[in-house]
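Attaching a single structure in structure tokens format; questions to follow.
A single protein chain has been omitted from the complex, and every remaining protein chain is retained in its original position.
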Amino acid sequence: MNRNLDIGVAGLGRMGKRHVHTLLYRTPRAKVVAVENKEYREFRIAVYSSYEEMLAHPGLNAVWISTSTDVHASQSLAAIGKGLHVLCEKPLSTDLAEVQSVIHAARANPSIKVMAGFSRRFDASYRDTSDKIFNQNAIGKPFMVRSNTCDLRDESGFFVKYAARNGGIFVDCAIHDIDLSLWFLDNPVPKACWAAGTLQHHPELQQLSDVDNAVGIVEFWGGKIAYFYCSRTQAHGHDVCTEVTGTEGKLMVNVLPRKNNVILADKLGMRHEVQPEYWERFEDAFAREANEFVDAVVNDKPVPIPLETGIKVMKIGWALQQALLTGKVSLFSESGELLDG
Amino acid sequence: MNRNLDIGVAGLGRMGKRHVHTLLYRTPRAKVVAVENKEYREFRIAVYSSYEEMLAHPGLNAVWISTSTDVHASQSLAAIGKGLHVLCEKPLSTDLAEVQSVIHAARANPSIKVMAGFSRRFDASYRDTSDKIFNQNAIGKPFMVRSNTCDLRDESGFFVKYAARNGGIFVDCAIHDIDLSLWFLDNPVPKACWAAGTLQHHPELQQLSDVDNAVGIVEFWGGKIAYFYCSRTQAHGHDVCTEVTGTEGKLMVNVLPRKNNVILADKLGMRHEVQPEYWERFEDAFAREANEFVDAVVNDKPVPIPLETGIKVMKIGWALQQALLTGKVSLFSESGELLDG
Amino acid sequence: MNRNLDIGVAGLGRMGKRHVHTLLYRTPRAKVVAVENKEYREFRIAVYSSYEEMLAHPGLNAVWISTSTDVHASQSLAAIGKGLHVLCEKPLSTDLAEVQSVIHAARANPSIKVMAGFSRRFDASYRDTSDKIFNQNAIGKPFMVRSNTCDLRDESGFFVKYAARNGGIFVDCAIHDIDLSLWFLDNPVPKACWAAGTLQHHPELQQLSDVDNAVGIVEFWGGKIAYFYCSRTQAHGHDVCTEVTGTEGKLMVNVLPRKNNVILADKLGMRHEVQPEYWERFEDAFAREANEFVDAVVNDKPVPIPLETGIKVMKIGWALQQALLTGKVSLFSESGELLDG
Partner (left out) sequence: MNRNLDIGVAGLGRMGKRHVHTLLYRTPRAKVVAVENKEYREFRIAVYSSYEEMLAHPGLNAVWISTSTDVHASQSLAAIGKGLHVLCEKPLSTDLAEVQSVIHAARANPSIKVMAGFSRRFDASYRDTSDKIFNQNAIGKPFMVRSNTCDLRDESGFFVKYAARNGGIFVDCAIHDIDLSLWFLDNPVPKACWAAGTLQHHPELQQLSDVDNAVGIVEFWGGKIAYFYCSRTQAHGHDVCTEVTGTEGKLMVNVLPRKNNVILADKLGMRHEVQPEYWERFEDAFAREANEFVDAVVNDKPVPIPLETGIKVMKIGWALQQALLTGKVSLFSESGELLDG
């Protein structure tokens, strides 16, 4: 029996190439097939000119979808339709109905593994945080989460070019922070949220009704709170920080981000460099994600993150984005349904 | 000519005693008179049984008011009425009309120095932050402030006992953070704010319509934003942190609070202790505040912080408290006047 | 043409298993063969009961020797004799003549790649340090190195059991620090050294004339200095730190070792955990080492670290150990030969 998994990577942008790297270098039971990339020629990977052709690759078992968000759902559905397992970059879609359609397809095909890539769930520090909260009771009852996703300012034009498809700063950028808050606050139900934003560096975003820096608060039913800061304009690097406060303590993840273990002391004082991108921060998490996904498929286990998680996260992201645009408080029912403004 | 200043300290609670210490140990041109305290007997300080009697102390030049907030304004007015200079703990009052009455009295007596003690304005790190922002242009244009005031949980009952008089968590606890945001964002005008809170440890606060943990966002006219976290329930110490983000960088003050320079490495890892109270964090700031106030009086200079600052800060604190209680967004006019909800 | 490399791992102790893991999970062009380990059964790795039998594995290209130090040299020679490439754990031997014999064999077989595993040479932080010194000129001319290798105290008896074969604390434990000092001081020649040690926790070491904590200074010709602290008895974890001081600055690597990005704030203050072992600190370095060795073989490039480096390092380690035992200064000629005491 072949316990290995032949995976095709869809989308060879910046992240897609990294996923190929992860599969080649760090996922021994996966075999990458069906992508085009000169750099990896010595690994003899097949080449296809369209997603559909790739899906027809002989022996293909799974796809890793790393295209732009607007085709995530349709590509996922196509793969499920062919009986292929799916690991899809978050979010499945910026449209809730589309997300729901993927969930329906997945439920209708229970032998197929479908997972949305909330990569931070695989990060060693966040897992340690979860372990300290839920297994070691290190901070008592958690009730407050602060979480940031702050990107290095992109001077290349890349970010603005693709901004139109990303659903807005809270949907695109805070989605991981929202997910972390649900994780560490033990699946609370949202009650109300509000947000404020500003445009400091990418005036092109104005016509997309978006901003490049925003803060938001989510109040949950039961006295729990999360608040977020998202930014596209940091000067110093990719700065992703999360704090969880409980009744008996606080856990802080990455409050002083650092590229490596080096400090330079010179006339300016003492300094360390910061990772430029989330890849440097989360490279190990992506490797663990790939291995756990492969393991779930090969050994027919549940995927580590249920697809439904994505729905909850998206609803909150969308409500924050709405608050940002309207200036009004977004309210939810006690079952977590967004109420009309 | 006597260049020294005879100062009476009103209120010998925890902070009042510290102010006596500051005047004795760190303010050479001040002479403390007119307080009762056995500990300081060898410094031969006069003893009075009421505020009024103390004001009549022969040769008294000034008072440092460190009583509970509800008598700040009346005591300030009484001192001004006797021609005494006044250094009053923040806030002058939780009632805007009372604050205004002190400002009027001060304006009517321009030779008398009246200052509200926003002690953080005298802290070396915050001054360095200001210097880096406004003189060194270290972070470009500042547009975002995050600031926390998180107190060590008080198990003694002291905090709850006096909670009724403090005006609520945003008025009492966030007032310094609001002040810092006005300072570092260059006196912006508030546009809207919202807040959410929770009660985790002091159920007695419920009948005061207050909470023991709260977060709030203030949006200013012109695309600037501040957000705050206040807490009465920290397990690890007094945790006061401020970050200012600008178009070219970020300044972080005290993100990892520490009691001293010691780290202990043992079976638990590496740890440092945290200051238990704001006194340990701001002792030097209080000394500088006292010396600069004395200098303003002795050399007839303007006090370092105009009284009007207090008004602006209080308005925002009160609007956040209102948002916390109502769940609604508090809105301001373009001139910074709070609009009816 | 098969560009992959079939590698057998010799020695399946703690590190050998990790090398298998590195080859399986992080070295795509290597194929592990010829080891026994139930854990890796699903990777279908061949099983041999002796080193000699493993060398006869059909198609074997290379060996990774991870046995105890006393057989490193003989196993390396045996592999070279069979035309196999060799990656051998440091040190090749504690005996200089044995090291020399491996170097001779390697020179006599120039098509065979032989490398001693100075894994720190592959660590991202040390490489960044080297880049900052030699390419960015970040600290001017480097003249002083401080480097520590401090192990978590081993309570299991494992360490003491194998201590007799390791050549003493400076040969076994400081060898990487000595190597780093040669690297960052640009290959200086030793002039004199001295050392002092103490026995705090492993009394069994006394009969081996060894200690469990030691410090040593190496003075180099030309005004450069290195000093080292080695310990077997740390309470908090594996603490490996290096500082390089130059005429215009200082580089510090890992002065506050941390297991991950998590800080816990509670009644004890703020703390982070420390890696328990060098594996957690250097896992990525081992992966890079394996990949660069494979690349050197597959593409017939020089190995990244010349074998001769090991000789220089060993001479200094041995001289420090001698100083430790005799209490006398060990002196070297200007060509770096150890002079008689």
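For reference, chains read A, B and C in written order, and residue numbers begin at 1 within each chain.
In the analysis below, contacts are C-beta pairs under 8 Å (C-beta built on N, C-alpha and C of every residue); 3 or more make two chains touch, one makes a residue touch a chain.
Predicted model only: the values in this text are computed from it and were never measured.
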Neighbouring shown chains of the undisplayed chain, as defined at the top: A, B, C
Given C:Phe118, C:Phe143 or C:Phe332, the one touching the chain that is not displayed: C:Phe143
Of A:Val71, A:Ala235 or A:Leu338, the residue in touch with the unshown chain: A:Ala235
Option touching the unshown chain, where C:His72, C:Lys90, C:Lys132 or C:Lys224 are the choices: C:Lys224
Residue among B:Val86, B:Ala116 or B:Ala138 that touches the chain left out of view: B:Ala138
Where the unshown chain meets subunit B, residue by residue: 3, 24-29, 42-43, 124-125, 128-129, 132, 138-139, 248-255, 257, 259-267, 270, 291
Touching residues (missing chain, whole complex) on subunit C: 139-141, 143-144, 146, 192, 194-201, 213, 215-217, 219, 223-225, 227, 229, 231, 233-236, 245, 247-250, 255-256, 327-329
Hidden partner chain, residues of subunit A it touches: 234-237, 239, 256-259, 263, 265-274
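The rule we apply is simple: only the chains that are shown with their structure count from here on.
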Of all other chains, the one whose Cα centre sits farthest from subunit B: C
Closest chain to the centre of mass proxy, which here is the mean CA position: A
Intercentroid distance (Cα basis), subunit C paired with subunit B, Å: 56
Averaged-CA centre spacing for the pair subunit B and subunit A, given as whole angstrom: 41
Touching two or more other chains - residues of subunit C: 257, 259, 263, 265-267, 270
